[in-house]
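Left out: one protein chain. Kept in place: all the others.
By letter and in written order, the chains are A and B; residue numbering begins at 1 in each of them.
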Amino acid sequence: MQDAFRNKWPLLLLTGFILIALTSACGPASTCITAGGSTTVQPLAEKWAEKFEAKSTDVDVIVQGGGSSAAVKGVAQGIFDIGTASRELKSSETSQWPDLVTYHVALDAIAIVVHPSNTTANLSLKELRDIFATGSNATWTVLNREEGSGTRDNFEEKVMGNTEVSLNSEFLPAAGAIKQKVANTTSAISYISLGYVDASVKALTIDGTACTKDNCRNGSYPISRYLNFITKGEPGGLVKTFIDFCLSSEGQKLVEEEGYISVK
Amino acid sequence: MMKLSPKLTQRIAWVSIWATGIIAILTLIFIVGYTFIKGFPAINLEFLFTDPKGGVSGEGGIFSCIVATMWLIVITMAILIPLGIGAAIYLSEYAPDNRLTRLISYSLELLAGVPSIVFGLFGFAIFVLALHFNYSIIAGALTLVCLLLPFLIRTAEEAMRAVPQSQREAALALGTTKWQTTANVVLPAAIPGITTGIILCVGRAVAESACLYVTMGGSAAMPTSFLSGGRALAVHIFYLAMETTALDKALATGAILIALILIINLSTVWLSQRFYAKMQGIR
Partner (left out) sequence: MSRYFIDRASRYVVFIFGVLALLILAAIAIFILKDSLPAFREIGISDIIFGTKWYPSHGAFGILTMLAGSVLVTLLALLMAVPLALGCAIFLAEVAPPRIRQLTRPAVELLVGIPSVVYGLVGMIVLCPLIANLSGTGSGSSVLVAAIVLAIMILPTVTSISEDSMRAIPNQYREGALALGATRWQTIHHVILPAARNGIMASIVLGTGRAIGETMAVIMVIGNSPIFPTNIFAPARTLTGNIAVEIMSATGIHQSALFATGVVLFILIMLINSLALIAYRKKT
């Protein structure tokens, strides 16, 4: 065995590389916040985290996805310090975990998006409901978010009402996945947050109302919701500082920059 | 249906076999070739040494994923190797031929067929939730240990069984205890096979995605400790593909993974050649 490693250099190089890689992950920060949940809120939360880490010393804010229901579950089970959710708490959740606290950190509209080449520009709420209740057919490829998505919960509540979404549609696990699919499929239709909309997709007007920040602010756009931070009990220490930062004017300015609407 | 002459069936068969052989090989070359050709332009020093920045355009590189994968492999192997070799020593040298031993062997075979997502479920329930490790590298590592243990035990056990009984008897005849025989005669003789098994485990761990997707979380930030979440390289490919438009970066990460696995597999060949040469007395 000793003879096999007589030529030391490959082994030394490999060890050296491993050591560099391991030590470049710096030691644990004096404090660390884990935020997770909605993929809609994720880009916003990541920008907040970046700004917050830059202002403070030795602080880590970790952001991840998983969906709004994962946020509530994660916070309740202690996996996350902050659950980022794109919907309000459900009654089943408040009764199961009565100590959850919600903070509205931004306002957001749910845009109905299609491929840019699609000739449809406007849909009534009823037409929208019918499309999603029927599912994919020759005209439309319907895309839905997965079960735990806050965006989907809001969509079902405000557009579908008691009608079920047809299972004859594709289900994707994240907001970015929906946007990517819609941008690549000419007959696609789906729903994503206003903050995600850019030139690669086209947002429809609903009953004549365009999906813009102003229409969301004044309430004329029918599908809008708050983006929330959820904590277990009243937050303290670093978590409170972070939430205060997000709700400050500096934090809210970031909201507008990212394409969402500030709560101030 | 007319009876075809043997000569004719021979011709047809040979053409079909050549055709399937070429089709199969071309398909596999296409997959690897496509990944490398489309992915290679995205690989540069910046790609390798910056963290992923998120966003739908998928900016950034894969540095934090490389680091997370390395920590994952190191921790997994640190736990897996002693466990695997220990269990293999028991099964090969000490286990009596009774029902318990048969049960253990049967369980190992059963475990080998379980899909990795089921291991992921198990890891999620135990390591993430019950043991409160949360989404972390340690949770992913422990899950990988469960996944790879059957394979390593089987490989190590075979390597030890392959050592001729005469070696053990010679050692015992010299008055050594059973443990001295095992540690000083059997184990060193089985090292080539065991090392190959370990390296193949590393290869499998690097290629694994399903059980890590549900135990390590999806955070692309640089992990700061064993309890941090992270993204293994294979899982990062999944996130890039599903959530961003940076498909070239996904292909680039895939190319890096394939190259890594190529190096790992080639090293087993190289190592076994060196061991063989040493055995023959050439080196």
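Throughout what follows, a residue touches a chain if its C-beta (ideal position, glycine included) is under 8 Å from a C-beta of that chain, and two chains touch if they have at least 3 such contacts.
Predicted, not measured: the structure shown is a model, and the values here were computed from it.
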{"item": "Candidates B:A42, B:L111 or B:L227 - the one touching the absent chain", "value": "B:L111"}
{"item": "Residue of B:V32, B:L48 or B:L174 touching the missing chain in the full complex", "value": "B:V32"}
{"item": "Sole contact to the chain not displayed, among A:T15, A:N168 or A:S248", "value": "A:N168"}
{"item": "Hidden partner chain, residues of chain A it touches", "value": "66-70, 72-73, 96, 136-138, 141, 143, 146-149, 153, 156, 164, 167-173, 181, 184-185, 187-188"}
{"item": "Residues from chain B at the interface with the omitted partner, ascending", "value": "6-7, 9-10, 13-14, 16-21, 23-25, 27-29, 31-32, 34-35, 83, 86-87, 89-91, 93-95, 100, 103-104, 107-108, 110-111, 113-122, 124-126, 146, 149-150, 153, 176-180, 182, 200, 203-204, 206-210, 213-214, 234-235, 237-238, 241-242, 247, 250-251, 254, 257-258, 261-262, 264-265, 269"}
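Rule of thumb we're sticking to: only the chains that are shown with their structure count from here on.
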{"item": "For chain A paired with chain B, centre-to-centre distance based on mean C-alpha positions, whole Å", "value": "33"}
{"item": "Chain A to chain B touching residues, read off their complex", "value": "1, 3-4, 18, 21-22, 24-29, 32, 34, 36, 39, 42-43, 46, 60, 62-66, 77-79, 172-177, 179-180, 183, 196, 198, 200"}
{"item": "Partner chain A, residues of chain B touching it in the complex", "value": "54-56, 63, 66-67, 70-71, 74, 128-129, 132, 134-135, 188, 191, 217-219, 221-225, 228-229, 242-245, 271, 274-275, 278, 283"}
